[in-house]
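All protein chains but one are shown in place.
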Amino acid sequence: MGFMSDIWGYPYRLGITLFLIVGTALLTVGFVGIAVWLEKSFKNEKIKK
Amino acid sequence: MKEIIAKIVKLITDNQVYRSVFRHGFPTTDANRALVMFSNVILHLHPVRVRRGALKIRFTWCLGGLTFFFFIMLAITGVFLMFYYVPDTRRAYNDIKDLGTVIYFGSLFRNMHRWAAHAMVLSVWMHMTRVFLTGSYKPPREFNWVVGVLLLVLTLVLSWTGYLLPWDQLALWAVTVGSKMAEATPLLGNAGPFGQEIGMTPANDVRFVLLGGTVVGQSALLRFYVLHCLGLPLVSAVLMAVHFWRIRKDGFSGPL
Partner (left out) sequence: MEISALIKKTAAETRSPEDTALVWPNLVYIELISILLATAVLLFLSLVSPAPLEELASADTTPNPTKAPWYFLGLQELLVYFDPWLAGVVLPSMIIVGLIVIPYVDPNPNGKGYYTFSERKFSVLGFTFGLALWYILIVIGVWFRGLDWSWYWPWSDSSIHMSVTAVKLVDLELIIQNMFGLSADPVMTLGRYAPTVSNIITVLLFLGYYAVGFTIPFLLLRNFFNQLGMIRYNLVMFFFLSMCGVPLKMFLRLIFNIKYLLVTPWFKI
């Protein structure tokens, strides 16, 4: 498979790919985490009242 | 002491001039707190009462209001900058230099203008995220979301047109990169798909319209200047009026 050769070589294609995947996943989890946190924090407030 | 203050207050407030401006007492009673909303045109953007849920900072994060505030800030600092700036390729760069060296508070105003612009782009994005996460675009507020998206686009274009004005390398090449993309517009750009098929050349396509020429030069600077200082802010102001009016009519989508 010639077109897959040198995957670790410059320009670090596998590194960039992993960076993209991990970065996007982390950011998505972060945003969803914010949504979940806010959902919970408002729910708790309602119970208190 | 209290008596003296009361006397001074009476002196200031108990006359025809004061009453012609403020038509009610201090907003210390509920009646006056309502009246202040009715009689003040800026405060009138608000209703008299608002749902308690909408008051939670954790709900809105003040992002929409802050975006508007940054816009006001940009208008004020922008007017100041316009006194010292001429959109002439032979002058513009030196005018910006003068702001930093010979004009009192010139660099402060320029820095404030720049930071407020960055802040506005970011706060628009975050405001939009907040509105999405609270589902505040759902009926009956669908159209206001659309207006919001248009305002987002306007914010970005406003920022981008302002980027060219200092006429330094950063400005010229950032705008060159951007206008290269315009050239690639399908149908309307000479380098875009089907562009040449329908007769687009560098001298009549959408990039030419944007720059007023085939390169980023004097016409482009003038176009960007007029759009940045006049055209786009006017359109934004109209859309903002619609945006705020709709919120005023529909109310906050707050909880409770």
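Just so it is clear, A and B label the chains in written order, and each chain counts residues from 1 on its own.
By our rule, a residue touches a chain if its C-beta (ideal position, glycine included) is under 8 Å from a C-beta of that chain, and two chains touch if they have at least 3 such contacts.
Since the structure is predicted, the reported quantities are computational estimates derived from the model, not experimental observations.
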Candidates B:I12, B:C62 or B:A203 - the one touching the absent chain: B:C62
Residue touching the undisplayed chain, where the options are B:A75, B:I103 or B:A174: B:A174
Touching residues (missing chain, whole complex) on subunit A: 3-4, 6-7, 9-17, 19-20, 23-28, 30-32, 35-36, 38-39, 42
Absent-chain interface as seen on subunit B, which is shown: 27, 30, 33-34, 36-37, 43, 46-55, 57, 59, 62, 65-66, 69-70, 73, 89, 93, 96-97, 100, 107-108, 110-116, 118-119, 121, 128-129, 132-139, 141-142, 145-146, 149, 152-153, 156, 159-160, 163, 166-174, 176-178, 180-186, 189, 191-194, 197, 215-216, 251-256
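Everything that follows uses one rule, which is that only the chains that are shown with their structure count from here on.
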Centre-of-Cα separation between subunit B and subunit A, whole angstrom: 32
Contacting residues of subunit B [partner subunit A, same complex]: 56, 58-59, 129, 133, 255-256
Of all residues in subunit A, those that touch subunit B in their complex: 31, 34-35, 38, 41-42, 46
